[in-house]
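For reference, the structure discussed in these notes is given below.
Yeah, one chain of the complex is gone here, protein chain that is, but the others are all in their spots.
The block that comes next holds subunit A.
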């Protein structure tokens, strides 16, 4: 049967058009009940079986609904049929494995797609998991359940009716089986109508009441409609109303508003900023300061911002907020004001009136100059309302770069898209005391997210006692404008705070790292032979000539010690003509990971292997990563080889790519390889090969550096872990050997050669990596700080920068150059993956490596980008290679690039957090004095980097209570913190001595100890009121001695060794 669906929509151009689409209704849609006797359902099942969809476990994929679903006294055996809002608000509950036998109506899915793709994808993921026995009933295309929209019906009402009718039909259809479908809705009106219709329906609470064994489910209920007045304090007048989406769109179009993604400053949760495109085509930062102006926007939300009058722009650098309770501050607005009118602002004594006068003068001048001043003043009157005497809102078009008014500052007038996720959190310790008495009745409590940038979240819970001292996940439901903080609900508990496993899980969750074990579907895609897999010359196409047999060549791999996932191996030998043949052999992962398999999808989702201090979260199942793909010595392994002919000067004569099979003769560590090079008595073929490689690598490196490749630096450390407890006993800097550089050099060469090759064959859809040139402004602060030292960084090109970095040496401080490189690294842009069709060839450049084109090819075991590149390369060299849209679809490839970039960034942050976690564990109970360098100047503190541990922290100069004035004041001219008597100052690069401590007690009334960070206190230079007092220091030193003695008794190493700064490449 055919129905035409007709609706009116707005096109991109803004025209209103009528669209007519066909809508076919069918009678062959089955109900999903596994033993339904209806002929349609029977034939659907047998048809699925014919297509090879056989039972998964005991679940029929075409009809997963169980014959014996959950039984309740109220409804008997039943299936749940939630409506759209139930999914949107309660997805966390529905995701619990206990909730199975759910019918998802296609009406609901369609609505979900419109409301939230995130929820939609989560629902789809559950449906895919057959064990859950969820079923999608396509009621919209079923002849008997389709409903036409009545003349006076809103689309929502029509959908509600469609849901009711579908449930009714299901009820009738299942009559013989004694199973009842139960509609779940929290919409009163819908509920009433359903019951009047004779449809079994209930609220979410009632339906969860059935799961008596899981009382916490009720806690997880999203508090959607809670009008909780208890938390509203009388001084709180609420947030400003948002503009409507239409107004926002119009505002952006008319260039009155700008839009961007809110990024909260890591040191100050009341300071946010967006990078917005301005009408002149440039991107500029717009600050949003204070809760009030942020107007319920949360980190990551896409927001529309109106730029405030120039007088309200901020002129000083950011202040670091001590991790205090926000409520302790009388009013968030006052605080924001305080942040703005910080003591260091040169013209703080000027009152608002004074500023207004000044602007009046400026306006007068404009008027005298003619121009459009008249219209401007008219606008002042019009727009300036609400900010009366402060002046007019600034139009984005009027902003110039060299403005003297400070940084553009704005306020949020609307949220374009929320980007809420679930957050790891802990109970507000200040509350825990009050709430301790609470009974099992639900109470409303505030929780603090582990992520400092997220505001407090109000949740209702029955388990306050259990939750205090624990980490748990919460989700935000809503943020009504009356409430200072958002409302949310409890999702699940993670474990005790301070526990290593819990904290690791927290950091994985917070960085959005997928760390669940691989599912059955994924493991099913592994080769059936398992670890018995052996090379088969016929199957692996060696006999057919597609795969080259390189087993006779002396190939070896060089990796860090303990490396089990060996991605790459090398060989080199002299050719008769005096040139060298050099080969880089990369694990042939794509031979095992075929596109669009479950394993491939999972790997694409994970995108990268994440390395934590104590564990590794693999992108590919272990069997592949550390066995079948790993290029171990003395076994036949499949590889993808890149083979060059290089002349004496390491210039490429030619390059070829092959799928190959290799037999590595040795797996060496960097150290072993280095020893072989250095030991003159060794003269075997492998050693000579390595020497040749080393010679060529040095030439390549020199050429690269001459071209302007940067040598940058980052502080990195390694932990020596105690074997059984995995507690860190030692920290050491990662050491660097000549052989590291050797391997790196050839990997770079391979990546560059491959990039050129795939770009040649897939000009529109090659996956490449670029590193944009950093804008000169990024170096402003650094340049400023370098001026007194008489050092100038040339930032014009990477070559100039590299050379000026080499020149920047201080005789007095050998570490200075390294420090400068660390700080320079921070001025760089992020390198990123992109699809060649989305950028102009000029934008392909990799700034840090000074190459015109670059990609990642060499680590397919741990990076998904390399997997894609392998497929692209294979398709480029082999005409018969089979590939589909995954290699040619520009849009899909761009989407994948976004995922890769995101995961890559998150993985880096997760490893860093893991190091931080272990650093804290290492320093737990210890007090250490160390030398550090000032790396960052804030308004009320300064950042210190301690090179020997590679850690960084903030020393606060302002006391916690705002009443006492800060000991040091910010001086804008020298970009330094100066004491009032000008005797002592703290500026960038200054060497300081600090004392390091970690609070032992994870659960205390102190927020910062829950978030666990290292606290730094200044020893040298001695600044009264800021540095640690002499007596206290001595006491600490004494305590440390006894502690050290005790520790020695336990056989733990307390002294620290090996402090080599590592030089790394930003590849």
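The definition used in the following text is that contacts are C-beta pairs under 8 Å (C-beta built on N, C-alpha and C of every residue); 3 or more make two chains touch, one makes a residue touch a chain; residues count from 1.
By definition in this document, contacts and distances are computed from a predicted model.
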| message | Please identify the absent chain by the protein name in its UniProt record; candidates are "Exosome non-catalytic core component", "Potassium voltage-gated channel subfamily B member 1", "Signal peptidase complex subunit 3" or "1-acylglycerol-3-phosphate O-acyltransferase 9, like". | response | "Exosome non-catalytic core component"
| said: Among A:124, A:285 or A:421, exactly one should touch the missing chain; which is it? | reply: A:124
| request: Kindly note down the residues of subunit A that lie in touch with the hidden chain. | output: 2, 4, 11, 15, 17-26, 106, 113, 117, 124, 127-128, 136, 138, 140-141, 596, 882-885, 888-892
